[in-house]
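All protein chains but one are shown at their positions in the complex.
Chains here go by letter, A, B and C, matching the order in which they are written, and residues are numbered from 1 within each.
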Amino acid sequence: MNFDLSETQKLFHSTVERFTRDVDVAAREKIRSTEHAYDTNRWSELAELGLLAIVANEDQGGLGGSLIDMSTIAEGLGSNNALDPWLENGALPIRLLSKANKTDILDSLIDGTKIAALAFAEPNSRYNLFPNEMLATAGHGAETVVLNGEKRFVMGGALADYLLVTASDNGVFGIYCIPSDSQGLETHRYQLSDGSLATVVSLNQTEVPASSKLAITFEQFKEVVAETCVLCSAEMLGLSQLLLNDTVSYVKEREQFGVSIGSFQSIQHGLVDCFSELEQMRSMLYRTLLLEKDTTADWSANVLGAKSFIADGANFIARNAVQYHGAMGITDEVTIGHAMKRILILSRMFGDAQDNLNNYLEVA
Amino acid sequence: MNFDLSETQKLFHSTVERFTRDVDVAAREKIRSTEHAYDTNRWSELAELGLLAIVANEDQGGLGGSLIDMSTIAEGLGSNNALDPWLENGALPIRLLSKANKTDILDSLIDGTKIAALAFAEPNSRYNLFPNEMLATAGHGAETVVLNGEKRFVMGGALADYLLVTASDNGVFGIYCIPSDSQGLETHRYQLSDGSLATVVSLNQTEVPASSKLAITFEQFKEVVAETCVLCSAEMLGLSQLLLNDTVSYVKEREQFGVSIGSFQSIQHGLVDCFSELEQMRSMLYRTLLLEKDTTADWSANVLGAKSFIADGANFIARNAVQYHGAMGITDEVTIGHAMKRILILSRMFGDAQDNLNNYLEVA
Amino acid sequence: MDMNYSEADLAFREEVRSFLKDKLTDRLKTGVERTPGVFVEPDIGLEWHQILHEQGWISHRWPVEFGGKGWTPMQTYILEKEFAIANAPRPAPISLGLIGPVLCRYGTPEQQAKFLPRIRSGEDFWAQGYSEPSSGSDLASLSMSAELIDGKYILNGSKIWTTHAQHANWIFCLVRTQVSEKKQAGITFLLVPMDQAGIEVTPIVSMSGDHEVNQVFFDNAQTRLENRVGEEGQGWEIAKFLLQNERGGSCFAPRMLVSIDSLEKAANNIANSDGSTMNNDGDFKRRLAKLKLRALALEFTELRIQADIANGRPAGPITSLTKLVYSNLSQDVQTLRNELYGYDGLQLPYDRPLYADDAPQAVGGAAAQVSLASFLNGRASTIYGGSNEVQKNIIAKRILGL
Partner (left out) sequence: MDMNYSEADLAFREEVRSFLKDKLTDRLKTGVERTPGVFVEPDIGLEWHQILHEQGWISHRWPVEFGGKGWTPMQTYILEKEFAIANAPRPAPISLGLIGPVLCRYGTPEQQAKFLPRIRSGEDFWAQGYSEPSSGSDLASLSMSAELIDGKYILNGSKIWTTHAQHANWIFCLVRTQVSEKKQAGITFLLVPMDQAGIEVTPIVSMSGDHEVNQVFFDNAQTRLENRVGEEGQGWEIAKFLLQNERGGSCFAPRMLVSIDSLEKAANNIANSDGSTMNNDGDFKRRLAKLKLRALALEFTELRIQADIANGRPAGPITSLTKLVYSNLSQDVQTLRNELYGYDGLQLPYDRPLYADDAPQAVGGAAAQVSLASFLNGRASTIYGGSNEVQKNIIAKRILGL
């Protein structure tokens, strides 16, 4: 029984730490105000550090990292409130293409020259993962497929060279990997709470090669989603640790009525509640990482239960961190709000705490 | 707009106050250890004070009190943690018989010479009010009815001269007012959390006159239940006020670390949360008392919503009162625990907070 | 105990309703609905201000001799409730709710004659200057100085969290005119014109992207002696009056109830994961019902306070309770609303105003678009006007006697 990080994991953690620590709130604002709300040089650097390669299998040119390895990276990104979309535009699409063994495109994602985004959310399906509104039908030739429909909440959509679009072909699930400049494809960009640019994607008679359909089943897709949910949990844990650390420091420094506000018992006890949540979240993450995959469905349900628990804790900590920062906590000038806003996205990605809990009920 | 009590209501309040204030924990224990866990001389006194007559209409020999009048009494009983079963063996059965205009028996209940108890709860129906297991069938003569089935949670069953038994006659609702020594009637006594004695009542081929069926519909029964829920709410409000008062006094007196524990901010803020709940509960009760009865069903649903809200608040206050009393709060020697135990009954009578909330959803 | 509307009350309610039907334009309502901030933008707020001024209702809560209406608490509550139901803009509270009542109570006849009509007409727009960077909950520790030289006060220091200072032409300031043992002493209340070289306004953007508050720097700024309210050293007394006024006689519940109802309606049209709609989701319905019960209770708490005031019993520290209950409740409503919108609730445009023609297109409707920004701004409600912690200290001490 051992919960310590391995030497490799410590190395990844310190790599992430070095990569992210210098992006303060001002630097963040600057990057977010650029055209794509992101500096792609950072993406290249991230690739060079091996943080993308770790996601893919070794026989695919990756480093074949474990979920624990990836979780270490996600937690590290969280604990510095990194603005890099490693989770949604790195780990998630690479994991999907790796599972489908789509090596031609995978190479360009691993080396960071291309970026992909997953288009899964539909206007009238809330958190249901199965595509109902994006429809795939036979194209003019036997070798093409035509896509029609709308996707929302395409995270990093403004950055993406490729879109991985989930669609239904007469009720059969498919993911289509298509260039983001495909004909008939229209996008509307909008800002998410972490300052990144998502898109609404409309496909109107978009004809793509049949080979763009990935070799992946709905069950496999859900497994990758569950793995991503573990990474969401890890990043939320990192963010929560950051929020607690910053808040404990703040209440020690901030003076009111001639004493530090950290000397008030109500604030002390409130922060102990946060600490208690944090440690329970950490335990839940560890449990999830060490969970045996008896059946994929049971494992996924357990993962979603864990994410539900961690999401509730992270939001609890974030709201208290804002409260104890007082008016400063409401401004865009301190890290607190940015961390809270990222938690909102992570806690709702692939279902909010309530929805994830409903999934967990199947195995609870 | 005026939320003050009328002079009559103030009079009732002070009558209740005088009647109940001398029953301290020791006196309570003594009464509870008697055969029926109650001193029926108190019941006679209660009748003499008019606290039973107020429930019935004037043309039935009652005083025709309003729901506000009765609520004043219930709150007063709560605020002294009275052990008198006025609510469940006074107001509730008298209200039912009054609605059914069953004057022959009503007289003896109003003057306190007889006591009645409602047998409504069934083993496999949880909080459903409609009787499914107690069945009424035709008797030997045209003028008799035979009852078969089991009831539980007959509050004050050990005291009762009459039982008001809800039953189904081929799906038609009925309440049968039968003597508690009817043939074929067996009881098992058990102690409830407030120290009173409830019974399990089994009826085995119990033949009663057809005239024992009250002239009351299921809708009218539910209306009386809703009125009783208002009284439960009022008594819980009184109990909560008592709990808060006692706890505020206690933390002022109790010294630890050389200061009164009431000087600790965490306890102060916890008690403010209790105070906040209490005032919101009071407002909710007043709202309910002043609510127009557009339709009986809507009114009932609103009443149950209010009870749900007040029950949650009362349990919250009770648990904090115990906590802030420390180990003393766990003993049977202080009022705190007795008040908490009565709240448990009231908050669950005719449905717990969750069940009542589900009823409220119909009009929320 | 009764809560019956009198004939006069019912007639008054009709009057308010018909006024709103006539005067509250779609433009104004849209302005309110699509504003995620705590306060409406001046273009919406001032237009409505003018309409209320023409109607003679703008300063209805002031003493009658200064333009108040002398309505009963019940009438005031009826007006607020009808305005809430209609989703009318709230006129700038700093001018009408803070400095107006202060001048009615503490101003000289000259100050009253000069300023009060200009507040009513909307000609003057006021900012508040009490908090400073190092004095938040501990207001009395403020350090901005004012020195009286040749009939003018010279001001140095800064004020923070000043709402809409970028739009204001006057600011009232609590300043230190004397350094004394007891920090509450030596505080003075000054009225300061904004249009002068010694004043600089720096925006503070909130995490919602809204620019509602500012830091205001005073570098040898000036104001005339005649702009002092009360005596030197009387500032703390005036500040307490002002802050109680900020909390007193609240009417939070009606807007809360309207907001909860709108949430219920919205749920009818939002898909659930199982293909049904959210108004069929048992958990959502129970959460909503619990919020509604809290709001209904709050309404009666507010009515009880109004009834007490009407019966000559001043509200006192119980107003800390309505602030506390309201601010927690409003955050919970905003949370549920934002969660209702699912992925669409994660959009957070920084452009303002969102009702402008060139504003970003909403994803999933206008209500979804403002939802997150409203939620984020709403986190301030447990902080401003005395944080939850401060309100609890007040109640513990002044009501529970701890």
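What we mean here is this: a residue touches a chain if its C-beta (ideal position, glycine included) is under 8 Å from a C-beta of that chain, and two chains touch if they have at least 3 such contacts.
Just so we're clear, the structure is a prediction, and the values are computed from it rather than from any experiment.
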{"item": "Listed residues A:T20, A:S308, A:T331 or A:S347, member touching the removed chain", "value": "A:S308"}
{"item": "Residue in contact with the excluded chain [from B:L192, B:A210, B:L290 or B:V363]", "value": "B:L192"}
{"item": "Residues belonging to chain A that touch the chain removed from view", "value": "1-6, 9, 68, 248, 251-252, 262-263, 265, 267-269, 271-273, 275-276, 279-284, 286-287, 289-290, 305-306, 308-309, 357-358, 360-361, 364"}
{"item": "Contacts of chain C with the absent chain, listed as residue ranges", "value": "282-283, 286"}
{"item": "Touch list for chain B against the chain that is not drawn", "value": "121, 123-128, 152-153, 188, 190-193, 195, 198, 200, 255-258, 264, 266-267, 319, 322-323, 326-327, 329-333, 337-338, 340-341, 344-345, 348, 351-352, 354-355, 358"}
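FYI, only the chains that are shown with their structure count from here on.
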{"item": "Label of the chain whose CA centroid is most distant from the centroid of chain A", "value": "B"}
{"item": "Chain A and chain B, separation of their C-alpha mean positions in angstrom", "value": "53"}
{"item": "Centroid spacing, where centroids are CA-atom means, of chain B and chain C in whole angstrom", "value": "44"}
{"item": "Computed distance of Cα centres, chain C from chain A, in Å", "value": "38"}
{"item": "Chain C residues counted as touching two or more neighbouring chains", "value": "389, 392"}
{"item": "Contacts with 2+ other chains: residues of chain A", "value": "264, 266"}
